[in-house]
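For this view, one protein chain was removed and the others were kept in their places.
Every chain is named by a letter (A, B and C) in the order it is written, and numbering of its residues begins at 1.
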Amino acid sequence: MQVTFTAAVAGASGYAGGEVLRLLLGHPEIEVGAVTAHSNVGQRLGEAHPHLLPLADRVFEPTDAATLAGHDVVVLALPHGRSGEIAAALAAAGSDALVLDCGADHRLADAGDWERFYGTAHAGTWPYGLPELILADQGARQRDRLRGARRVAVPGCNVTAVTLALQPGVATGLVDPADVVAVLAVGYSGAGKAAKTHLLAAEALGSLAPYAVGGTHRHVPEIEQNLRAAGAGSVRLSFTPVLAPVSRGILATVTAPLTAGISPATVRAAWEQYYADEPFVHLLPEGTWPTTAMVTGANTALVQVAVDERAGRVVALCAIDNLVKGTAGAAVQSMNLALGLPETAGLCTVGVAP
Amino acid sequence: MQVTFTAAVAGASGYAGGEVLRLLLGHPEIEVGAVTAHSNVGQRLGEAHPHLLPLADRVFEPTDAATLAGHDVVVLALPHGRSGEIAAALAAAGSDALVLDCGADHRLADAGDWERFYGTAHAGTWPYGLPELILADQGARQRDRLRGARRVAVPGCNVTAVTLALQPGVATGLVDPADVVAVLAVGYSGAGKAAKTHLLAAEALGSLAPYAVGGTHRHVPEIEQNLRAAGAGSVRLSFTPVLAPVSRGILATVTAPLTAGISPATVRAAWEQYYADEPFVHLLPEGTWPTTAMVTGANTALVQVAVDERAGRVVALCAIDNLVKGTAGAAVQSMNLALGLPETAGLCTVGVAP
Amino acid sequence: MQVTFTAAVAGASGYAGGEVLRLLLGHPEIEVGAVTAHSNVGQRLGEAHPHLLPLADRVFEPTDAATLAGHDVVVLALPHGRSGEIAAALAAAGSDALVLDCGADHRLADAGDWERFYGTAHAGTWPYGLPELILADQGARQRDRLRGARRVAVPGCNVTAVTLALQPGVATGLVDPADVVAVLAVGYSGAGKAAKTHLLAAEALGSLAPYAVGGTHRHVPEIEQNLRAAGAGSVRLSFTPVLAPVSRGILATVTAPLTAGISPATVRAAWEQYYADEPFVHLLPEGTWPTTAMVTGANTALVQVAVDERAGRVVALCAIDNLVKGTAGAAVQSMNLALGLPETAGLCTVGVAP
Partner (left out) sequence: MQVTFTAAVAGASGYAGGEVLRLLLGHPEIEVGAVTAHSNVGQRLGEAHPHLLPLADRVFEPTDAATLAGHDVVVLALPHGRSGEIAAALAAAGSDALVLDCGADHRLADAGDWERFYGTAHAGTWPYGLPELILADQGARQRDRLRGARRVAVPGCNVTAVTLALQPGVATGLVDPADVVAVLAVGYSGAGKAAKTHLLAAEALGSLAPYAVGGTHRHVPEIEQNLRAAGAGSVRLSFTPVLAPVSRGILATVTAPLTAGISPATVRAAWEQYYADEPFVHLLPEGTWPTTAMVTGANTALVQVAVDERAGRVVALCAIDNLVKGTAGAAVQSMNLALGLPETAGLCTVGVAP
């Protein structure tokens, strides 16, 4: 195989980093270069990710500019707050690598929002890695801004699910973005690989467990930002995630008031129009509801929309694999755009179901 | 043990009937009498419910008035549409048994609502078996109406979760019932024991699956009825259930607009006031979120409430075991009230966790 | 309620300690006294065990003799190696409490076995808390040795499952104990509440994961000891546990060669004979296989036995809830015997299924 680009993965011992590697192993134009970690430096990769057989004997190197420079692509899968520094160090080291940040550091345009929700200094804003995001004021999608980009901020997984569910309604003015309610059933891999008691299998099995209730989740301002990009004036969002015993998957139920006088057919047509040509966002036939099993391991977002006339609300649903379309697949899709490769290279649309 | 009452269970081969039997086996004042079924007549009970060891050698009898008459209590766990007829036959047969209907037939007061959502003729209305329901116009709770009752309509499981989550806010006018959004993560036992492909374990495992999207779920008018009882003028409710891979459990996330100028402390005080003396509804300490594992097998409803000031909404959560507080436990609790027994007899508050 | 005894629980913040408390809350003759912990001292019990509502406001005290003395019963749910010391301190402090050790320290009679498998000095041997254990040389069961005991070593959970599955065949000489193979599917609560990466829900969900392969599991010598008690001359045991995504439950599949010329009816009769009068061990009807769901939360061991004539082996199965009959229920059952209470007090036989 004649590959064209080399890619390093920083923070490769965690779930996001492992998933980036899984996808890159199947990418026809990428060769996996350095894999770096923090507390696992010196360990065989096979110990952290026994499923990544072709990389089992790789050894985690330290996460520093010297190790990462010299690659065409650097994917950062680091804890929040680390990526600005390493990107700067890479630039200082003369690297012109494409840098994709799976962390949150460079997603928010508003420094105040960042500081309010993350409590640290804002690191700046990079092009946002959600190619399907509607840019209402430009009659365009975000993918145009990703072509040739050298820095990409990969979206938050919950953000992607809520945005893709609702944005056609916002862009067309069919729903009122000032009263959005989103409740997400989410899997445990989204909480990361750090060992914490409430993430133990014994706690999770047989349990449904909400967290970050009351608007405190860090994905709230990012969703609002996206909906504003899609055309909302002001946005108000109630957001509640509920952990359910699956490893992967987000099922977002998003509702917003239906604009008076709009018919269900008009609503459906809006969603169809915006997603008809998207390779990874698929509006299901009427009456079929998306499930997360359908998208396990795939970069697909399955969307459905219904009108509840009694309640006067649109109900929009989106199912994604949080580690693929929610993180690593979004990184690869954005990377493809940035490198001028086919947007779908190395990504599949068919989930591993049942 | 000197028991006082005998109880028959009709529809005893299903999940609801089995759970009623599980609870009655531990009830100090009840002796289990006839167990009846439909297609399983003649089968050993142990084949349908191998966990009910003390009843393993009982044999399912036919569901008819002759079999059920002669008991002090008859619990109906039949498919919707069957209980009116059997109750009439019991009366005709001279039985004065207390009849508790775990089905939907006698829950709704509005015949139009019944016909719209169930598509059959309305069977009438029985006293509603949710003792904690706030009756705003009487300054009372529903339990007063259950003392000495001879007929009880056991509430729908999702209804109980949503009602208990939100009703203090409605009763006090702290939230606006005209814009309620409820999303429920629910387990598979709520879908019953009939074998259907979409309920197979292979389909459920690893999947999050919404259904009845867009306001079509039959529990919608029942929730609205309860919220009106609790003091709402008009109610508008968006309701979406999402199946998650647990056998038991409902985690309801219910949001409604906060009335302007109300503080979080006022909100919390309202919930505290209404639930302080309830034996089975427990408001958790601030910052602790209810999970379904905490209530597995118990008749407890765990409630929490938070204010999202950014979104201007109250978020109320409720976790119940759909087969206990959601069905069989509600039947037993109502039975206790109807028979003049201690309300908590035969019911536990401590779930089997983890 | 006029209770007779007070009980303290040491190590009450873990899963075993929590389950002891759950059972004691339902015990008619016990009042829960001190609850002690190590790193959680000073924390509300409700933070560690939110399901134990009646004890939510208790505070963890330090695990020392001063705190534990003054109770009639002390249940130790401590890490291995801690219970000998605390028992001695209790005695030194003048306490004559009944002490039940849920840890392994006092289970093994052979100091060499202890040192080989646990790597520390042997703490001594206490009366073994498996009332149903067959004592072949005395024509008796172990329960006789537990009546009036002041020290009890609660068995290992896997040990109980394997012993109860196979011992009738050993006691009657119908199987050859020199070639026993046991493979156990086990739930995650058995691995404890300490946060470890391989116990995370994201790792467990969708996975079947063996561990301690090749005879290294510490329960091996304890099983061998029990089978020798039941009449085996020499015992050889291959033992493999496989973690499966359930919180609770052990399903033990135990096979051993069938003695030549023995009929299936003779085999079944042996199991029937030994378990006919046991309150907590139940031989299922022929052709019904035990499952762990049937015993969730109950102190029941469900047993089945089949003869594989082609393979020349008996296959014995046992399902238990590892936290109940496998740990806390065994402690309570032994406590009842030691205190002269009915053996079944505070224990139920009906699992929470489905």
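Definition applied: a residue touches a chain if its C-beta (ideal position, glycine included) is under 8 Å from a C-beta of that chain, and two chains touch if they have at least 3 such contacts.
Owing to the predicted nature of the structure, the values given are computational and were not obtained by experimental measurement.
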| item | value |
| --- | --- |
| Visible chains in contact with the missing one | A, B, C |
| Selected residue (touches chain absent from view) among C:V41, C:A195 or C:V315 | C:V315 |
| Selected residue (touches chain absent from view) among A:H38, A:R268 or A:H282 | A:H282 |
| Options A:G26, A:G112 or A:G233, residue touching the unrepresented chain | A:G26 |
| Candidates B:V246, B:A328 or B:C348 - the one touching the absent chain | B:V246 |
| Missing-partner contacts on subunit C, residue numbers | 179, 181, 183, 185, 187, 200, 202-203, 205-211, 213-215, 220, 236-240, 242, 244-251, 253, 255, 257, 289-294, 296, 304, 306-313, 315, 317, 319, 353-354 |
| Subunit B residues touching the omitted chain (full complex) | 15, 187-189, 191, 193, 195-197, 199-206, 245-247 |
| Touching residues on subunit A - with respect to the absent chain | 15, 18, 22, 25-26, 46-47, 49-54, 56, 189, 205-206, 247-248, 282, 284-285, 288, 291, 293-298, 300, 302, 348-354 |
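Please note the rule applied: only the chains that are shown with their structure count from here on.
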| item | value |
| --- | --- |
| Rotation, 0 to 180 degrees and nearest 5, that superposes subunit A on copy subunit C via CA atoms | 180 |
| Chain pair that, of all pairs, has the most C-beta pairs in contact | A-B |
| Computed distance of Cα centres, subunit B from subunit A, in Å | 38 |
| Separation of subunit B from subunit C, taking each centre as the mean of its C-alpha atoms, in whole Å | 35 |
| In subunit A, residues with contacts to at least two other chains | 187, 200, 202-203, 205-206, 245-247 |
